[in-house]
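Excluded from the complex is one protein chain; the other protein chains are retained at their positions.
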Amino acid sequence: MRPRRYIGEDHARPDSPDKVAGKAVYIHDMVRPGMLYGKIKFSEHAHARIVSIDTSKAERLPGVKCVITGANTPQVRVGFLRDNLALKRDRVRQFRDEVAAVAAIDPDIAAEAVDLIEVEYEPLPAVFDPVEALAPGAPLVHEIDPRGRPCNTNRLPLDYGHCTGDIDEARRRSAFVVEGDFSTPVVQQACMGTAGCIAEFDMSGNLTMWAKTQIPFLAQRDFNRALMEMGLPGNNSRVIVPALGGGFGTGLDTHCYEYIAILLAHASGHAVKVVYDREEEFAYLSPRQSARTHIVQGCDRDGRLTFRDVRVLQDNGAYASWGATYPTVMLVPITSLYTVPVVRFQAEIVYTNNTYCQAMRGYGNPEVTWAIESNLDDLAEAAGIDPFELRRLNCNRPDTTTPMGLKISTCGLDQCLDATGEKLGWAQRRAADRRTNGDKPRKRRGVGMASLIHVGGSGKIYKSDASGIILKLDDYANVNVYYGGVEMGQGLHSSLSLAVADALGVTPAQVHINETDTGTCPWDVGTHASRGAFMACNAAILASDKLRARIFQWCKQLYPEATDFDLVDSVITLGAANGPSKQLELAKLLRAIHFRDDGDMLTETVFYDPPNELPNWKTGIGNMSATYTFGTQGVEVEVDEETGDIEILRMVSAIDVGRVLNRQTLEGQVYGGIAQGIGYALYEEVKMHKGRILNPGFTDYKIPTAAEMAFPIDLVFVETDDAHGPFGAKGVGEPGLVPTAPAVANAVYDAVGVRITDLPITPEKVLAALAQRD
Amino acid sequence: MKVGLEFELNGVRVAAMVAPHKRLIDVLRDDLHHPGTKEGCGEGECGACTVLVDGRAVNSCLFPALEIEGRAVTTIEGLARPGARLSPVQRAFAARGGVQCGFCASGMVMSAVELLGDNPRPTDAEIRHALAGNLCRCTGYVQIVESVRLAADAVDEEQES
Partner (left out) sequence: MPHYEYPRPTTLDQARELMAATPGARFIAGGTDLLVQLRKQRLPEPPALISLRNIEALASIHAEGEVRIGSGALLTDIAMHPAVRAHFPALVASIDALGSRQIRNVATLAGNLCNASPAADAAPPLLVYEARVEVIGPGGARAIPIDEFFTGPGQTSLADGEVVTAIAIAAPAAGASSTFMRKGRVKMDLAIASVAVLLQWDGTRCTRARVAAGSVAPTPLRLPEVEGMLEGSSLDDQTIERAAGLARAAIRPITDLRSTADYRRALVGVYVKRAIASLRGGAS
């Protein structure tokens, strides 16, 4: 392995200068010639029959170019279960159902036109709680399924489960058993750049979509399907991804607003931009799924885990999107966080007339790790074992296989636990049990920790988990990179350019990453599952190796006396057996190759398919990732017993990252994840009443500001050098937020002896629990 | 009925015709081709739209366009030095990881510029308090605070030389 030149150090990101100068171009900034602005009319009921839609006044408003409804457009089905329609026809099933849309010459006129559309509804009985939705006689959210067959339940036809060993027997055998019920709320991704797209047809009926997406190629597939439904079979979509303004899962599915933009573009003959404002973003974009978890864990007298039994109930909302598939990722911590020999998992996902949910960072992992790690502390207490010792005892080991069939290659969880314990001063702080802070009456301190396991080598959830890359060398030794993954702020372009520079032997400044475009880049399944850097850099290394081989082959041909070759920072060194070595600029060699007879230009492409497999979701078995990322977070809190206020005093986050690629972007990912974890733990919640979102704005949906993140955070990166990872690296996009909430809850329990089981851990809940305690 | 408007934008006198209900952010982005200022919420909660008016940070989404008459506005586009060089604050953000998706960056940098103009050697607490009106969902703010500290040192040095 060549010594690394760029990988591992602290590098400024190549996209920062433009962003910090206000020059990065987001969808919000883009204008196409003749472009119209689209605005959508949303439902005013959670569940109702659409009696009539009168668009006549809207059509007459000067500046309005077209008004569409389900009645005057071809039916376009949406969602992986095909249970949604871009424009609803006879029924609305949630407050955000799209009923009509307008394209006008400016956004103000479009908004005014939307207000002029009159819709008559006949309200229907609705259901807003998954338990009620499962009760006999509950109103059905869908009366027929997408294939036209009658439904008789609100349960989604999705089968997720796992069963290894005999749960009842393991329970009987256990010395200690603790049960618990936990819940997590609906929270929002809250990207600073809101959702939006521009749809434009050419005169041959081909579509270009500038989209705020994390799945350009799956979106292309979805949009091509829509084109067929619109009577344009064989026409193609091209998806281009500009600067994104954040992702966090919002871009992992295609959305009704995108199909509506397409329908408006088609109906009007103009490019149409649809962009959500902040209120629309909160009210009409799909947030993170909520979850209710019932968990039972047991251990023997020594503290070895004997079994884990988990049941999850999810409020899916009115239509199926990726929220319904959270159990695919929940399986990972449920079966494989710590060594557990007997595991059972059941999941029920239920339609209601609430807002439908989709992907958000962590994708089910934070929801169940909340339950597992909170309950584990309770189990430790029942067994009379220190929670750190219990975790350490049951810590995952390298080169093991878990009940799910996950092949753990490298595993630094033991080091993460030890680092967290040491930096928190665990032994001393826990020993000072229930002590007061002398000069601040009624304030008690405590420490808590929680661990995580997440996919670190992509996560196979589709028939292909591959990523392609093209590296194209020009006459100046610039490397033009075409990669189908998406830079959404996580630093993909940074890691990728450093990987190419290091693997190929050029400087990072010579690596230019092109816009993500399905027309030019090779296929990639999507930027999710923390897979961006892992996939891109692995593909880049393979392609760079190929290029190096060809470069050195040409060297051999042109300089037959040379015996060995090296290429670093665009300079080729030709070694001679007897005599001094010679240096040659790569650019000069490339031009020599280009401008000779029978010349050549060096371009290489690789389609990298990681060594993982698509699990059987019903049995919950399959090695879905090429490697796994582990970590532990520890936190010290101070709880004000009179106000229930929780102050985070300090935090430690130790992660087995395999290898640090770019220290600066890695830290940024973890700090950002921790901030989202803190919000999840303490105050974030989408509040709903009978299906209506009550806090669609930052006024009442609070996310951390710089003032909330004032506590010191100690970051520890454990490098286990995984054989499957690029330069040994694992994916770290999501882990930062996974264990934060249970770490905080465990610290609060240590401080004041109350166990909060429903996120967020608000002062109101703490104070109420303290009153019960006393 | 549109009203005529004249003001100073990044040191240059400009003019526009705007409807009375328009906001400063609309004039900057739609009429005067300065799209560097971003709209994150339209309600004065997120700070993405922060610009300086007579040296003071304001949310341009809540600043009526007509109130800018005769005043001086500085936007992110106005910070760069001649020859397309970034200002010290921008350089610090780019160097220290203060930018990820970049959508909050313009507003965050403008708030930092106001802070350092008033308080060239702020403490961490002062930095956090000054930036409390600028939301970021990506960074967790740690590297943003480090960027501002780095910028404070750099501005100091630049002023000495």
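Lettered A and B in written order, each chain numbered from 1.
Operating definition for what follows: a residue touches a chain if its C-beta (ideal position, glycine included) is under 8 Å from a C-beta of that chain, and two chains touch if they have at least 3 such contacts.
All of these numbers come straight from a predicted model, not from anything done at the bench.
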Practice task
Looking beyond the chains shown, say which of A:L81, A:A111, A:L649 or A:L715 touches the absent one.
Solution key: A:A111
Handout entry: Full-complex contact with the absent chain, from A:S16, A:T306, A:S544 or A:T705
Key = A:T705
Practice task
With the full complex in mind, choose from B:F63, B:F93 or B:Y141 the residue touching the hidden chain.
Solution key: B:F63
Completion exercise
Where chain B meets the chain that is not shown, the residues are 3, 20-21, 42-44, 47, 50, 53, 56-59, 62-64, 66-67, 69, 111, 114, 130, 132-134
Problem - Residues in chain A touching the chain absent from view - result: 108-109, 111-112, 279, 439, 441, 642-645, 683, 687, 694-695, 699-700, 702, 704-705, 707-708, 762-764, 767-768
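Following the convention adopted for this analysis, only the chains that are shown with their structure count from here on.
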Fill in the blank from the handout: For the pair chain A and chain B, the C-alpha centroid-to-centroid distance in angstrom is 30
Completion exercise
The answer for chain A against chain B in the complex is residues 12-13, 15-24, 26, 28-29, 189-194, 243-248, 277-279, 488-491, 664-665, 667-668, 670-676, 697-699, 703-707, 709-710, 713
Handout entry: Residue ranges of chain B touching chain A (in the complex, touch as defined)
Key = 29, 35-43, 45-46, 48, 75-77, 79-80, 86, 90, 93-106, 109, 124-125, 127-129, 131-145
